[in-house]
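For this depiction, one protein chain was excluded, whereas all remaining protein chains were kept in their positions.
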Amino acid sequence: MTRSPIFETFRYAAILIALAITLVPILWMASMAFKPIPEWQATGQNLTWIPKDPTLDNFRFIFGESSSNLIVALDRTAVQPIVASLLASVLGTLIAMTAGTAAAYGLSRYGSGQNLPLALLQLRLFPPMAVMIPVMIMWAFLGFMDTWWGLALIYGIVTLPFAFWLMKTFFDDMPREIEEAAMVEGCSRWRVFTRITLPMMRAPLASAALFVFILNWSDYLIALLLTTREWVTIPVYMASLSSSMTGQLYGAKAALGLIAAVPPVILGILIQRHLVRGLTFGALKQ
Amino acid sequence: MAKQNGLSRRGLLKSGFTFGVYGAAVGIAPRFIRPAWAQDGALAPGMIGGPTGFPGAERYQYGPDTPEGRAIEAAKAMKANGSAPARIVLGLSDGSIGQLTQPFPAGAPSVKEVWERETGIPIEIVGLPNGQEFTKVMQDISTSGGGYDIYSVEWNRLGDLAESGGIANLDEFVAAHRPEWDDPEDGYVGGSQGVALLNQYRGSTYGVSLDGDFQTWVYRKDLFEDPAEQAAFEQQHGRPLGVPLTWDDHAQVAAFFHRPDKGLFGSTDLRNQGWGYTNWYQRYVSMAAPNQFLFGDDGSPLINGAQGVQATREYVDSLAHHSPDAISWGWPEQYGNFGSGGAAMTCAFSNLPKFLDNPGNAGSTVTGKIGSMLPPGRQVEGGINSRSVLWYSLTGMVSAQSEAPEAAYLLLQWLGSARIYAWMSANPGGYLDPFRLSDFNDPLVNETYHEYHVKVLRETVARTVPTINYPGATAFHNALDESLMAALTGEKTPEQAMEDVESEWTRIVRRTGEDKVVDAIQKAKAAWPTTIDAMN
Partner (left out) sequence: MTLADAPLAPPVPPTPAEDGARLGFRLTLPAQVLVLFIAVFPLLMQLYISLTDWSPLAGVAWPRAWEFWNGFANYSDLAQDGRLWAALGRTALVMAVCVPVEFLLGLSLAMLFVDEFPGKRVAYSILIMPMMVVPAVAGYMFFMLFQSGGPVNGLLGTLLGRDIAVAWLSDPTLALVAVMIADIWQWTPLMFLILLAGLVGVPQDQMRAATLLGASAWQRFRTIALPRMKTIMIIALAIRVIENFKIFDTLYIMTGGGPGVATETISVYIYEVTTQDLIWGYVAAIALAILVILSVAAVWAMKRMGRAAA
């Protein structure tokens, strides 16, 4: 394509503006994470973007080390909430991806589960808050309350529609000749699915999994209502980071926020090369 | 005083990080210092228990015939005959756990350690997110979760929770173990009336108060005593600068100090959803002597009149000398702002000086600069009527699902009795505040809350009205809150706001059951104060 200098200038200007806006909250978070308490409340003229007196206290604090400024002691550190978030999100993603991919293939190839597209769409459309009362009661009855697997199960269910829909578009779009050829050569249908179809779907699987993982990892509302103490997740734990000494522990929240961004970023990097193809939803008509 | 505070703070840091039973210790060397009582933990003669290991510890020790002593003995007896539970699960606001788990003062054991050592029954404390206590409790009750033996919830939910059947009636235990809450020397303020207010619902005991959130006013002494400020104020208003006695004074002084460009706001008493309305209360109930009530004796709302409208108008107008963000500020923002020197006056929980006038709090820039004052009032016949409000104040309640309600009650009796409570509330590790007569005379409480503040606090208590605590309390407050918020944002005029509250309240009274509410309204009135200050 021809590149006029005007277009290039415009492109860079537009991208720079977009980057600047994108970065404002992120840099603010990074800056807060390294600010000592006296700088948390600074506003107006005193507001600083670069900590005057940078410190690692906020990170030490959430992992239970004392710091020079925070005389409040945390009753518990961020370790278990991080573990809880990881366990619930990972297992939830596995549940959603396994059930969703299998169902998508079953429908796409063999026409089973004709009710699923609509049922799953409804499931995802429905605000979880509206159904939390019966879910709470059910979870308590089953002994799932405040367990990481209970949380993983509900995560798996609420993100199942995404896994299903994303994968279905790809299966629908995938040419069947390869599968048919393999079956002619004597492969069972199951073998075709696991040995031929799935490996070809690596990019969509990776992108869908990342997306589902981010959704699970982000949840605040469900964990707020289905956990009580042992297995509270990062967002729920974060809400308890306040004290009468200093008000909201913004620095500690920001530090935890930075840490919480690590798993999705790592996953994002790992699957980066799949990301663009994986998000086409197989929906490009050639 | 500063030195002692520093000492106790170091003590805190050394042994403060209890990870709880579920906390994972990440590579932290054992830093637990053997509490002093283990070596020289001798009790004073005649005492059977209590903390040891620091000067003055004997004040918090108890003999066998005291509420604490009886609780301990009964719990020990349960342990001995095998009827004691394996543990008592106590649901407590995150921000207050430290008061039970952190040793205070230096050399002392923690409150939790003393109970566990003496009775052999472990306490498991479960943190409830600040502000979400009630939600978590409802979660446990509605799902029959059975996650707790003790709930600690805002005191005015007592009626709602008792009606729900979620908490246990404690009358039998009270009769058996005699907590002596109405002791005239060191019991509750107001004697049996105070007990009825905080612990009882329609004549039966359902809770044990563990807090005293009498909203108390503080100001910046350094600003008020600055000669330059004084001269400027006198020049502007033709009278000397002093702490405001009336709401009109308050508006004037707040306007005088309001310098948002310099990072100073006039008065930052809360205006946010769910909390701000307590500051409307103060303005409203002081409208008549001795009190402008919210409801008539027949259960009809009284707020939709000249008094309600005026209080609302003042409440809205006062935004002028508040942070522009007032409506979005909760107490964490308020405390943070005051601690960084951002306000001339504010009304807060009584613990504000404990946390912010505290050499151990390196984040605070107002240490040594805080003064306390009575709530602003109104001129009435014969003096000034100034009123504060009891709001939030956690009360311990025994879950109806608890398998060991008696042991849970015994822990509450022990925690909430004169000696242990004074020792615990003085602990800077949390926000359970003093409320018993004995607390206000206690040297440790006077040290951490400061003498200047306790003096005013005691007077504030005598001028404090309770918030609504009848069945339907939550709904009544929400209706008031909604309309006041709408008035603050200009969506409703004060007149409209009061009119809407009246019609909502009438509906709620009907829905909740008129006789129940009327009965509770009449009973609650007995606890309203009558103090009027003389003009001087």
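Labels for the chains are A and B, by order of writing; each one numbers its residues from 1.
As a convention for this text, a residue touches a chain if its C-beta (ideal position, glycine included) is under 8 Å from a C-beta of that chain, and two chains touch if they have at least 3 such contacts.
All values reported here derive from a predicted model rather than from experimental measurement.
S.K.: Return the single residue from B:Glu163, B:Asp183 or B:Asp533 that touches the missing chain.
M.R.: Among B:Glu163, B:Asp183 or B:Asp533, only B:Glu163 touches the chain that is not shown.
S.K.: Tell me which residue among B:Pro122, B:Pro260 or B:Pro359 touches the hidden chain in the full complex.
M.R.: B:Pro260
S.K.: Name every residue on chain A in touch with the hidden partner chain.
M.R.: Touching the missing chain: residues 1-2, 8, 11, 14-15, 18-19, 21-26, 28-29, 32, 43-44, 47, 49, 95, 98-100, 102-103, 105-107, 109-113, 116-135, 137-138, 154, 156-157, 160, 164, 169, 188-191, 193-194, 214, 217-221, 234-235, 238-239, 248, 250, 253-254, 256-257, 260-261, 264-265, 268, 275-281, 283-286.
S.K.: Where does chain B touch the missing chain, residue by residue?
M.R.: Considering the whole complex, chain B reaches the absent chain at 134-135, 138, 141-142, 144, 160-161, 163-166, 260-261, 263, 272-274, 323-328, 474-475, 478, 482, 485-486, 488-489, 491.
Criterion: only the chains that are shown with their structure count from here on.
S.K.: If you average the CA atoms of chain A and of chain B, how many Å lie between those two points?
M.R.: So the centroids are 39 Å from each other.
S.K.: Which stretch or stretches of chain A touch chain B in the complex?
M.R.: 37-38, 40-46, 63-66, 68-77, 79-80, 83, 133, 136-137, 139-141, 145-146, 225, 228-230, 236, 239-240, 242-248
S.K.: Quick check on the complex: what are the chain B residues that touch chain A?
M.R.: Counting only chain B, the residues touching chain A are 9, 12-13, 16-20, 22-26, 28, 94-95, 97-98, 101-102, 125-127, 129-130, 132, 136, 139-140, 142-145, 147, 260-261, 263, 331-337, 339-340, 342, 349, 351-352, 354-356, 358, 360-365, 428-431.
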